[in-house]
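These notes concern the structure reproduced below.
Yeah, one chain of the complex is gone here, protein chain that is, but the others are all in their spots.
Right, chain A next:
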């Protein structure tokens, strides 16, 4: 009997030891290793960001040349003047925010945002105008025979920083501008405004300034940012209510702001038996494209490649038009041209940046020459067209090389200057360098060898900074909401770090915009967008996204239920035996 008792005690001890190991080692282990790690996020700052308040300020310097103000007026010239404009843009439509740029994984970014983050977007523009009279050297510069020369020498005198403008007010008598032109916009950040005679005569300075103001404002709208530009840039965030068709087309043509772009030049040779084409793409890119891209380098990184595709036809068979003695492509059929070609273009799989395609199509001998016709059945002079947010196609006819007794294949050296002129114009359009028609009385200097005037770059930088800030705030606020609503998502330290850095960069970008440091603002906004995208698309967020509590049980039960049942049963037995023993003892006592 004693031995069985010992055996029984041993069984109990064994069961107890199992339970002890489970409780002492197992439970803390389970707690430590499966907790949902949630790093701290700057939620309150993100909530502040949701209420986007953008202050844009631009410095304008108005310089009066000699002969525009009288000496008495000159004394009274105020040093500075600030103008504030405030717009509230309603932001009730964040909900349909989908990102189409990123090609990797795309969780839908549509949440009921208003319950958590009240959205509104306030825009405040501030123009800080400084008035002064021209220095002697500037006077000399303004005496140059042509406006372009004056522009250049004024630029040599002082280089105005990114985002600021200098407006020179010149007297009516100045011969710099042609008769019908009142305003000249230079290649850099300067403009010349001619003051009309009746404006000046016998008026006080205040009246003069008041009369000048609308003109300066117009100059600003052209050379710096306008409310339309900014609302277009904010179209991700607020519903954009375009005034007319043209601005819709403008807003949809350009690529969205992205930290990088891929540019691909393709030469399509559908008929290599007849044409042996040679294009000096490398030299052409160096000569024509590279200066523009170097100028645009603060905006984004560009990478370029080129290829030649043989036996690649357009998707549409051109029709022979006997009236022109040529094959024609209608504007209506152009939409069908791209798709079949695109399948063969290929793209750089290693990057998720948007790709700009530029195609040079040399029609085969049977469909040559080929001309593109617009809606009015007129030949398009450039013989090219572009597709919004995709790229451009140019048709290059080589029928001039066919003689009566030429031997095929014909060796053709493609005139790259002609091709690149078209591509450069298309590139400008696709990158969002708007060449809007200037108001009457304005003369815009032709952009020089770089293909981009300084003020055009500024305009682009203004709208890109605003767009980046808008996108990054939306991304960060959606991420914060997502994390707030779904408690199961693990927030690793690196994500928290990305979010914090995005928030910091956003705040810095907005602060820089407010001060008017456009270059820094753009730089910070780019950092913000990179960090926010990295955080939003981090794969570690998805690990536990689909684990509600009931599914966790499904993970644990198959393994632990069979293990736990015997342990629990033996525990129960031990407890019941102990209770029985106590009862027996009590019975004995009684």
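As a working rule, contacts are C-beta pairs under 8 Å (C-beta built on N, C-alpha and C of every residue); 3 or more make two chains touch, one makes a residue touch a chain; residues count from 1.
Keep in mind that, in the parts below, contacts and distances are computed from a predicted model.
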UniProt protein name of the chain not shown, from "VPS33B late endosome and lysosome associated", "3-methyl-2-oxobutanoate dehydrogenase (2-methylpropanoyl-transferring)", "Phosphatidylinositol glycan anchor biosynthesis, class U" or "TBC1 domain family member 7": "Phosphatidylinositol glycan anchor biosynthesis, class U"
Contact residue for the chain not shown (choose from A:137, A:156, A:555 or A:572): A:555
Absent-chain interface as seen on chain A, which is shown: 3-4, 7-8, 10-11, 13-15, 17-18, 21, 25-26, 29-30, 33-34, 490, 543-544, 547, 555, 559, 570, 573
